[in-house]
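Only one protein chain is missing from this complex, and each of the others stays in its spot.
Think of it as A, B and C in the order they're written, each chain with its own count starting at 1.
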Amino acid sequence: MSKPELAKLGYVALVTPDLDKSLWFFKEVIGLEETANQNGVHYLRAYGDFGHHTLTLEKGESGHAKYVGWRTKKREDVQLFKEALELKGVDVETVPAGTTKGIGEAIRFQLPSGHSFELYYDMEKPAVEAHRRSVLKNQPYKAWAKGISPRRFDHVNIHSTINVQETYDFLMEQLGFNMREYVVDDDGNTIAGWMSVTPLVHDVAFIAKPTLPTPARLHHLSYWSDDSQDILRAADILKENGLQFIGPGKHGVSQALYLYVMDPGSGCRVELFTGGYLIFEPDWEPVKWTLDERALSNTYWGDTVQDKELNNITIEAK
Amino acid sequence: MSKPELAKLGYVALVTPDLDKSLWFFKEVIGLEETANQNGVHYLRAYGDFGHHTLTLEKGESGHAKYVGWRTKKREDVQLFKEALELKGVDVETVPAGTTKGIGEAIRFQLPSGHSFELYYDMEKPAVEAHRRSVLKNQPYKAWAKGISPRRFDHVNIHSTINVQETYDFLMEQLGFNMREYVVDDDGNTIAGWMSVTPLVHDVAFIAKPTLPTPARLHHLSYWSDDSQDILRAADILKENGLQFIGPGKHGVSQALYLYVMDPGSGCRVELFTGGYLIFEPDWEPVKWTLDERALSNTYWGDTVQDKELNNITIEAK
Amino acid sequence: MSKPELAKLGYVALVTPDLDKSLWFFKEVIGLEETANQNGVHYLRAYGDFGHHTLTLEKGESGHAKYVGWRTKKREDVQLFKEALELKGVDVETVPAGTTKGIGEAIRFQLPSGHSFELYYDMEKPAVEAHRRSVLKNQPYKAWAKGISPRRFDHVNIHSTINVQETYDFLMEQLGFNMREYVVDDDGNTIAGWMSVTPLVHDVAFIAKPTLPTPARLHHLSYWSDDSQDILRAADILKENGLQFIGPGKHGVSQALYLYVMDPGSGCRVELFTGGYLIFEPDWEPVKWTLDERALSNTYWGDTVQDKELNNITIEAK
Partner (left out) sequence: MSKPELAKLGYVALVTPDLDKSLWFFKEVIGLEETANQNGVHYLRAYGDFGHHTLTLEKGESGHAKYVGWRTKKREDVQLFKEALELKGVDVETVPAGTTKGIGEAIRFQLPSGHSFELYYDMEKPAVEAHRRSVLKNQPYKAWAKGISPRRFDHVNIHSTINVQETYDFLMEQLGFNMREYVVDDDGNTIAGWMSVTPLVHDVAFIAKPTLPTPARLHHLSYWSDDSQDILRAADILKENGLQFIGPGKHGVSQALYLYVMDPGSGCRVELFTGGYLIFEPDWEPVKWTLDERALSNTYWGDTVQDKELNNITIEAK
């Protein structure tokens, strides 16, 4: 039987102490569409996201990410991942179909870093009401209906204080991620890694941050827009809505053109980005950056994320 | 042993009766970089192409494409494809390493449509001279050095008069392509299909065109730019260089923002494009367009490719 | 006493048989802001327009333009223009302040072509409600609040069957317009002229069209956006709203990047455009285009306005 594989990043389950503010931020400012609102959970996605949701929002005492969801390549991969993980001594919880609206049977477990991941195969592709539907048969919603209107969910960036090397190994060996770019410290240890199961440079970035208040943190989640100009327009929109942000700037790593802004409800940082490159080469040699090259790896040009107070804020990832 | 797989589109081997004009077009106007010039063959690639070349140019009596090259996922896949194809009765030629500069051992064969494909695994990744090298470690050349300067090779579009359904089947069953979008005629036959082994909407499009002068034709090859604005700037550059083109326009199928221009040396059409979307869903249901929807599938907006003389020009793909 | 001068184009007074549809088009799709709604007249402007309005909309039996309003450089210029025009035998009507909301005392008269112009100096600059106001002190409204969201009103394009040369002379000699670019027929007669009192290539274009159903027609009014990408985004928005349009394309004359779309209520064509160039040279020599050069003067590249049914539609300008 072949090794189970991940197909793609699915969604982040976000908890916010100020649901109204978070809904305003994600629906009116970012411009996500709502596919469902059930049992206090709001299901959101971008105009070009094909699945049921790429973000869930619900009220809670503190702003945090409950888990990050990933879709497998095949239905049987969910069970195969469960077996393989349990063989490695990982606690795996099975979540019945429908626990999260639109999702089939899933499993949940923690990375060595303490982050919770969910794996599932089945996800509904809800029909869109006629007045919101794109005239294009290959696009769920009309673009540009409201706010920034990014095309699709792209990646997550997670930080941890613990088990850093174990987590890189776990992501690559247990979950099949490919290392695409990484930063090493002066002892040769990887302290930041951009990894993917797709040709994107990263579906997930995992960063060692020893000074965080709790081990497992979500640094940001990211939505992708088609054009650089969209990011500049996003900056106008964020500014006019009274939101502080970092950027625009272009990372050396991944070549992403970015803005970083915080959901004022949950404290979750959101990256609005475009650019970057795709990796189709099957023998990709991970791009290695040293600490000496940190200035360039962080910032090719523009408003830098380094040494900005806003950059050090992360939310707990339980 | 697992089924062999294609990783990505590699290159087109183009023959031109006017090599100087083709070199001017591809190097000065399009802005491709030359990695080698050996035995009369010029090896070209875009600033962000990682392999040795994505286009070869050589002089010949008529403008035509010798074959389209594809990279496999693993080294052993080349041999595995050979065996599987021969089992199906396909004539497969083995090409020794180095026959094409930068390429390892390869196989060549014809699709039922008459188009020649080459499969290989090994491809050199040549170092770039210091003055042309990007300061970025994840990008081979400086962008914007000359002409339009697209980022990377993207796809080919091939036409045929014969064995249309057999060719779709061959591409999917023998080579592992996924159908992403397709057009059916009034009898339900697929007459145009956009297929990929990657999350791109298409690495190859295959179109039935019963009126062509020879069975196997190359309609166009395509290079990808990051931004819509790059395509408008490309239009300025083409116009100022005295070249006729179609576009800008946006296809319904694939959502590509395009320009189509002909290499004045070879007669080969080149698409300059951006936009589109990525397919990460493992259970993608191919988007079906009927002839009634042809106007939208062809043109979401802009200068249409339909009913333009320039659109009917294809070169032979031997 | 010095010669009176025009400062700028002010607004178009548009009549529509379907006010609801026109309001939907101009407010929701184009994204204009409403400053007042009084006595059945809706006063609209773009986010960066500084005066009270740049378009008025009211209900009437047929779609037509009542007149085009222009602001003078000084208050006394209104009276000086009146005197100078009457000296030339032109009938001039005086319109009391407040007849049009936000406008001081004005005069109205007809060009030899039959088009009505209004001249005024005083125009209110209404304050913007806090929630719609830009955080910028130099910009009235937040940009990107709704629809396409162009920055400002730009120009009008008017056509006539009669008194063509007299009208060019009138515009230049009586009203002070500078000819910037023009097209001559084979007899050397000017048949199209782009004229301005500002450094824009044109505040008004006047075109001879012998085949029109009534002498004085409005071909289009135009709103300006900052970036080329805004025009492509506008194309998406128009398409998703079920509106037909011409473009994107780039004129040779004026270098404008354009879309042309018709208000479905009034039948008035609207140009969405960017690009072009500014003329600061005091000794500008008008750029002359012959009929032989008509292809380039019309279309530098892109979806052409020529030979399109939509292009021949004009509304009456009474």
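The working rule: a residue touches a chain if its C-beta (ideal position, glycine included) is under 8 Å from a C-beta of that chain, and two chains touch if they have at least 3 such contacts.
What you are looking at is a predicted structure, and each value in this text was computed from that prediction instead of being measured.
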Sole contact to the chain not displayed, among B:8, B:155, B:202 or B:239 | B:239
Residues in chain A touching the chain absent from view | 227-229, 232, 235-236, 238-239, 245, 247-250, 257, 300-304
Touch rule applied to chain B and the missing chain gives residues 134-135, 142-144, 227, 229-230, 233, 236-237, 239-240, 242
For chain C, which residues lie in contact with the unshown chain of the complex?
-> 2, 7-8, 48, 50-51, 71-74, 121, 135-139, 151-152, 181, 198-199, 201, 226-229, 252-255, 274-275, 277-278, 280-282, 287-289, 293, 296, 300
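FYI, only the chains that are shown with their structure count from here on.
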Averaged-CA centre spacing for the pair chain C and chain A, given as whole angstrom = 47
Chain B and chain C, separation of their C-alpha mean positions in angstrom = 45
Within chain B, the set of residues that touch 2 or more other chains is 227-229, 300
